[in-house]
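For this view, one protein chain was removed and the others were kept in their places.
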Amino acid sequence: MSPPEPVEAADFSASEMMIVAAARELAGRHVCFVGVGLPNIAVNLAKLTVATDLELVYEAGVFGARPARLPLSIGDPTIVTRATAVTSMFELFGFYLQGGLIDVGFLGAAQIDRFGNINSTVIGDYAHPTTRLPGSGGACEIAINAREVFVIMRQSRRSFVQRIDFRTSPGNLGGADGARIRREQGWLGAGPSVVITDLGVYHFDAGGVMRLDSLHPGVTLEDVQGKMAWQPAVADRLIETAPPTAEELRLVRDVLDTEGIYTR
Amino acid sequence: MSPPEPVEAADFSASEMMIVAAARELAGRHVCFVGVGLPNIAVNLAKLTVATDLELVYEAGVFGARPARLPLSIGDPTIVTRATAVTSMFELFGFYLQGGLIDVGFLGAAQIDRFGNINSTVIGDYAHPTTRLPGSGGACEIAINAREVFVIMRQSRRSFVQRIDFRTSPGNLGGADGARIRREQGWLGAGPSVVITDLGVYHFDAGGVMRLDSLHPGVTLEDVQGKMAWQPAVADRLIETAPPTAEELRLVRDVLDTEGIYTR
Amino acid sequence: MAEAIAGSVHDGDTVAIEGFTHLISFAAGHEIIRQHKRDLTLARLTPDLIYDQMVGAGVARKLIFSWLGNPGVGGLHAVRRVTEGASASLELEEYSHFGMVGRYTAGAMNLPFFPLRSYFETDLPVANPLIRPIRSPYGDDLVYAVPPLEPDVAIIHAQRADEQGNTQIWGLLGCQKEAAFAAQRVIVVVEELVSEDVIRADPNRTVIPGLIVEAVVVEPFGAHPSYAQGHYDRDNRFYIEWDAISRDADLLEQWLDEWVYGVAGRAEYRDKLGDERLDALRPGSSPSGSVDYGDYR
Partner (left out) sequence: MAEAIAGSVHDGDTVAIEGFTHLISFAAGHEIIRQHKRDLTLARLTPDLIYDQMVGAGVARKLIFSWLGNPGVGGLHAVRRVTEGASASLELEEYSHFGMVGRYTAGAMNLPFFPLRSYFETDLPVANPLIRPIRSPYGDDLVYAVPPLEPDVAIIHAQRADEQGNTQIWGLLGCQKEAAFAAQRVIVVVEELVSEDVIRADPNRTVIPGLIVEAVVVEPFGAHPSYAQGHYDRDNRFYIEWDAISRDADLLEQWLDEWVYGVAGRAEYRDKLGDERLDALRPGSSPSGSVDYGDYR
């Protein structure tokens, strides 16, 4: 294999950077719970690069999908045809997720706090919201039962907030006590381990607090600080995210999302 | 249809009389939970005579069986091939039985008391029994969740007892309080409605006590009293069970049990 | 269909038109709108476009759900109009996916509750007090319970059934089976009515037994713009178009006039869509192959 060619920052979109960064984080993981959209592309990119043994479990009830095209919905018929197993949702959520078979679950969010707690239910008051969001879907049980959780979302002062309006999916709770509460209550999941945004990559410190570890090419710390409602903890050695390689971009553009539906 | 020919009592076996008597009791019933052996033949006889719309649910997970031969075990492959549905036992016991779809369940018994409580677990002390019997199988939940229960068993002083050694399947409990307790605890089933033995047919009175309503041809009240451990309540108008008709016997012998496995 | 809906769906009923992306009976939803049913409680994991249309048409009083959206596109705007702000008028009873599945399962099994490991440390049990903690009788484990959901009517779209209602589905199964067993009445809508022999050839494929089915309606393309595995694809174009239509109450009304009130039933709807559009949704072939059950005599 020839060494990856360097690629200029101008050559890829923010979505492509998010996908590539998420895919790389999947190295070493075995079983992934997949939703549609960016996570779907990230997971499939990881399977072609850093995690070739990755097993995909689709929320809709599919294990071992072999899609002949990019799935356009979470229950696209192309993930069913030629899969290895199709199950009821009772079994998918009961035996696979709650049964402890899922290493990584992906979540999106309308709001996240510094502890990785997530809101995807309402903006404003629950009874009379200013914005009614989709709600939990499977997110609540994914946050509790997947061994770890990856969050992918765009970053802004309205999404990276001091206090979320509704806790749909628990993260590290109040921070330092998160791990203890999870353990005492018998949760399978250790909570969020990484947050990938259009600006950078965060992990969580021992106190359960989000820490900026990596800035995407061309992004400054000030850019990041301008798009969140708290002062972020920053890694001692803040690095620049390695830009997508030519091969990663080729896979995303020519194989996984040929029509650029999710990546432009 | 020509009127049924009279048949002499000598022309049929005690098992055949039990099967025919049980089949006749199924008139008007819709959905029946079937075990192997005598109940299987009785139910199929009913379907050919008094209850042509009867739907059969086999404990093993089969609905709408169309056996091409007499099933020799409770999970015979002949009940699967060309059935309308085959389900897991989770679904069979959860959705069909506990879900309230079963009108009639059949139970056998090693011991029964006058209230229709049944023992199929042990004779003697539970920890050190003189005889270890099969145990509940599905009997316990059938007794609770089938709308009514038919009991088929041979009668003796050891089987019709004052006090059963172990209550595997509840009948009318202490008698008059049985219906109340079932109602208060939210059971679906009303309990045993008929007991068919080799000597006669019993129903239950308003106090939940077994009452002899019919003696099979050639059997005397003294015969019956000699084969049970309590003095039975007897119907004001004790009748003789109508003997099997020629057509009933033809169906049992030439169609349902051609090898006489269960009926000799 | 008109007869089945008129016979089984009454004002004030709780109705579940289930199907996770796959096999959503738009045909039944439209007939319910045409018959001007009112005050329905609509239950479904993912209300999707069909409930947005029904809410827009004014048939619903309440939603019971776990995910409210147009999958892959955005929000459900008719629903949002009656759930946001001071004038919120549609009642919402909200769970997670597994909570909804547990509710149907408890309904199907006649259980007073279904336990699950979800909802810990979230605001969902606050928003919905029907989500309650329950302690295990084996040690200290605390889990959450959801109550049974027993719809008055479940409407299930499927690839095929026989006249008795023995129904076979392949592809995504969602929680149609659980919803059907939980319901008081079940309407099955199929792409194809087949002989009993076809069903009996493969009994493990049967998802819903005729025993619990009240009516079988034959309605090819009855799930459009949702899909039926092996028969037709999801019409993703309509899911995108709906976003613009539903954002504007007048446009939505016009759409209902044209595509629901303006057609007598699904046959007219199909004609109106036209063969070209429908044919473009047909997939190639991918046969399951046959297994042998054996003839035992």
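Note that the chains take the letters A, B and C in the order they are written out, and that residue 1 is the start of every chain.
By definition in this document, a contact is a pair of C-beta atoms (placed from the backbone, for glycine too) under 8 Å apart; a residue touches a chain by one contact, two chains touch by 3 or more.
Computed from a predicted structure; not experimentally measured.
Student: List the displayed chains that the omitted chain touches in the full complex.
Tutor: A, B, C
Student: Which is it among A:Ala60, A:Leu101, A:Ile142 or A:Met228 that touches the chain not included here?
Tutor: With A:Ala60, A:Leu101, A:Ile142 or A:Met228 as choices, the missing chain is touched by A:Leu101.
Student: Looking beyond the chains shown, say which of A:Leu38, A:Ala51 or A:Val86 touches the absent one.
Tutor: In the complete complex, the chain left out is touched by residue A:Val86.
Student: Hey, which chain C residues sit against the chain that's not shown?
Tutor: Per the touch rule, chain C residues meeting the hidden chain are 110-117, 130, 132-134, 136-139, 141, 143, 145, 147, 159, 168, 170-171, 173, 198, 201-202, 204-205, 229-231, 233, 283-297.
Student: Quickly run down the residues of chain A that touch the omitted chain.
Tutor: For chain A, the residues touching the absent chain are 31, 55, 62-64, 66, 68-69, 76-78, 80-86, 91, 94-95, 98-101, 145, 186, 188.
Student: Please give every residue of chain B in contact with the chain that is not shown.
Tutor: Spelled out for chain B, the touching residues are 36-37, 59-62, 72-77, 80-82, 86-90, 93-94, 97-98, 121, 126-141, 144-145, 166-170, 173, 181, 185-188.
Just so it is clear, only the chains that are shown with their structure count from here on.
Student: A-C versus B-C: which interface comes out with more C-beta contact pairs?
Tutor: Between the two chain pairs, A-C has more contacting C-beta pairs.
Student: How many angstrom lie between the centres of chain A and chain B, each centre taken as the mean Cα position?
Tutor: 58
Student: Starting from the mean Cα coordinates of chain A and chain C, work out the distance between those two points in Å.
Tutor: Chain A and chain C have C-alpha centres separated by 28 Å.
Student: Which residues of chain B are in contact with two or more other chains?
Tutor: In chain B, no residue touches at least two other chains, as defined above.
Student: By the touch rule stated above, which residues of chain C touch at least two different other chains?
Tutor: 105, 177
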